[in-house]
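Have a look at the structure below before the remarks.
Removed from the display is one protein chain of the complex; every other protein chain stays in position.
Up next, subunit A:
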Amino acid sequence: MRFLLLFSRQGKLRLQKWFTSMSDREKKKIIRDMTTMVLARQARSCNFLQWKDLKIIYKRYASLYFCLAVESQENELLALEIIHRYVELLDKYFGNVCELDIIFNFEKAYFILDEFLMGGEIQETSKQIVNRSIEASDMLQEVRFTDSPCVRREAGF
């Protein structure tokens, strides 16, 4: 995998994970290209695009577009499953996750992603283990959150 981007229907970036080293300028250009290309797609098109030598897999969940770029030998159908798994993890953590959760808790979205993927590869295929690791790490934080989900959006730094 080369990169994972999350952006809204208006093209606002909500998360960016780069799996290879790139300059800031290149990153900005890619973000622009991806948002333009994906947002221009018609409603019932297939979820795959060809862009340069990469395959772009995108899927819309509510108001967020998840956009994953993989190399040519990777499996696009599985990439859809990877995106879905990430959404499931977010959903389990936040409880009925919505875009606002990811906006206000972007650092948590990154932490969860970093327990699921690393260096462009999947590091853990079990949902429960990923969730348990995140919860355990959260417990270590000196600034505690309460367990109530709705407070997750408020407390913190």
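The criterion applied here is as follows: a contact is a pair of C-beta atoms (placed from the backbone, for glycine too) under 8 Å apart; a residue touches a chain by one contact, two chains touch by 3 or more; residues count from 1.
Keep this in mind: contacts and distances are computed from a predicted model.
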item: From "3-dehydrosphinganine reductase", "Serine/threonine-protein phosphatase 2A 55 kDa regulatory subunit B", "6-phosphofructo-2-kinase/fructose-2,6-biphosphatase 4a" or "AP-1 complex subunit gamma", the hidden chain's UniProt protein name; value: "AP-1 complex subunit gamma"
item: Contact footprint on subunit A, counting only the chain that is left out; value: 13-16, 19, 21-23, 28, 42, 44-50, 73, 75-78, 80-82, 85, 103-104, 106-107, 110-111, 114, 118-119, 121-129, 133, 136-137, 140-143, 153-154, 156-157
